[in-house]
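The complex appears here minus one protein chain, its other protein chains still in place.
And now, subunit A:
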Amino acid sequence: MKSSIKLSMMGLFSLLTIISSCKNGPQNETKDLNQNESTVASEYTKGQAFIEDDESTPNVLQIALQSEDHTTLVAAVQAAQLENVLVNAGPLMVFAPTNDAFSALPEGTVEDLLKPENKDALANILKYHVTPGNYSKDFLKNFKKLGQANDQNVLVEVKGDDVFVGGAKIIGSVKAGNGIVHVVDKVILPPTQ
């Protein structure tokens, strides 16, 4: 299913445009208007996630950002403010549900999770999609379970050639600079503790 990981060239292009226009354009007029707001925002937008680097292999966050099939996931990562976690030296293995996987959740679930008051619950779910490790789909067949970043275990099952993690099937994989992204067809919900 390589087609599910198309690069959004439009997105990249507009990103570059914004960066360059911001660098060259006048900024002083608008800057003082929202001094407090921009200070808070800049605290949050510091860190490895926000370093410009077009030479290195894209990290797991950049891969998600560049995929048009993962816009919901990206929005969720941003709402949970987990960008800097995903660009760490890791290694990180991210199970990335597609937009379709999010759509398959009961009506209203995603909207609910994106609300600021549900930030912790959302972060918990997202971290359940992250393993400190870097294993290919084939290599994952050696595992019975994985320890996830939210401190819970997730089961690994092999059915024929397919690998399922927490019931979600791996439908594509992209190597990243700091790990690997496995595209999955379901959102993996952590067991209630």
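Quick notes on this structure:
Throughout what follows, a residue touches a chain if its C-beta (ideal position, glycine included) is under 8 Å from a C-beta of that chain, and two chains touch if they have at least 3 such contacts; residues count from 1.
The rule we apply is simple: contacts and distances are computed from a predicted model.
One subunit of the complex is not drawn; among "Sec-dependent nitrous-oxide reductase", "Alpha-D-ribose 1-methylphosphonate 5-phosphate C-P-lyase PhnJ", "Amino acid ABC transporter ATP-binding protein" or "Ferritin-like domain-containing protein", its UniProt record names it "Sec-dependent nitrous-oxide reductase". Only one residue from A:Val60, A:Val74 or A:Ala96 touches the chain missing from this view: A:Val74. Residues of subunit A that touch the chain left out of view are 11, 14-15, 18-19, 22-23, 27, 31, 38-39, 41-48, 50-51, 53, 71-72, 74-75, 78-79, 84-85, 88-90, 99, 103, 110-111, 114, 120, 123, 127, 132-133, 135, 142-143, 147, 149-151, 153.
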